[in-house]
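Just one protein chain is left out here, and the rest sit where they should.
Right, subunit A next:
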Amino acid sequence: MATIETIDVSRAPRKGTRRVLGMPIGLISPIVLLGLWEIAARTGAVNVTFFPAPSTILATGFAQAQTAQFWGDLGISLQRIAVGLVMGAVPGVLVGLAMGLFRPVREALNPLIAALFPIPKIALLPLLLLIFGIGETSKYVTIAINVFFLMTINTFAGVVSTPKIYFEVARNLKASRLKTYLTVALPGALPGIFTGLRICMGTALILLVAVEFSTADSGVGYRIWWAWTVFWVDTMYVGFLVIAILGLGFSYAVDFLERLVIPWHRKHER
C-alpha cells in the first residue's frame, strides 16, 4: 500500500541553545554540581576539612574581598601576567612575522625553536633566578619566554597560512617590503596571533601559579600555597575560584578583542 511522506517544518531540527526550566543547559550543569556538593558537605557525605561547602567558600571569598591583601594579591598577579605577556608577545610576533616572510630567517630559526619550544619553561626558573635574582624580573621573564615561543610559532603559522594570492597582489602592484609586511603579512597573521594569545593566556596562568608557589611572597598563587602552610582550606578554595574566574575572563577578553580586531575572520558556526 502506498504511503505519503510529509515533509514540513515539524521535523526541522530545533535551532538555538537548549534550555531546561528556561535556563541555558550550559548554566544548569555547574549549578547542579554545586548543589550536590553543598548537600554532600552539609550531610557529612564528604569531609568538609578538604571539601568545604560552596556556601562556606563564597562566604570566605566575600569576606576576603573586603581586605586589602586580597586585592593586593590579585593586582600583583595581574601585573606579572600583563608584563610577561607584553615582554613575550611583542618580540614573538615580530620574529614570527620575520620567519614567515624571509626564508633565511626561517631556515636559521626553525630548528632552534623546534628544539627549545618543548622545554617546560618552568624548568628554566632556577637559571632565571640566578640571572635576575628573586625579584619581579625573574617572574616576568619566565612568563615572557613561554609567551614568546607560543606567539612566534602561531604568528609564523598565521603568515604561512595566508593565501599566496594576497602576497601576489602586493608584488604585482610593486608594494615595498615594508608595505607588504604591514598590509598583507600582519593582517594575514592576525588569526594566528589570536590563536597564540588564547593559548598564552592559559599557560601564563599555569606559570604564574607555579612561580608564585616557589619564589613569591604575594599573588594569588602564593596565597594558595600559604593557605596550605597554615591549613586555611577555605582560603585555598577562594584562590582556586579566583584563578578560574581569571581564566574565564581572559578567554572572554580574547574573544572580545578578536571580534573587534578581525571581524572578517568569522568562525564557522552552524
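We take it that a contact is a pair of C-beta atoms (placed from the backbone, for glycine too) under 8 Å apart; a residue touches a chain by one contact, two chains touch by 3 or more; residues count from 1.
Basically, contacts and distances are computed from a predicted model.
The chain absent from the displayed complex carries the UniProt protein name "ABC transporter ATP-binding protein", chosen from "ABC transporter ATP-binding protein", "Response regulator", "Cysteine desulfurase" or "NADH-quinone oxidoreductase subunit H". Touch with the chain that is not drawn comes from one residue among A:A2, A:A68 or A:I165, which is A:I165. In the complete complex, the residue from A:L128, A:V184, A:A216 or A:V238 that touches the missing chain is A:V184. Of the options A:A115, A:L173, A:V230 or A:L260, the residue whose C-beta touches the omitted chain is A:L173. Interface residues of subunit A with the unshown chain, by the touch rule above, are 163, 165-166, 168-176, 179, 183-184, 187-188, 190, 262-266.
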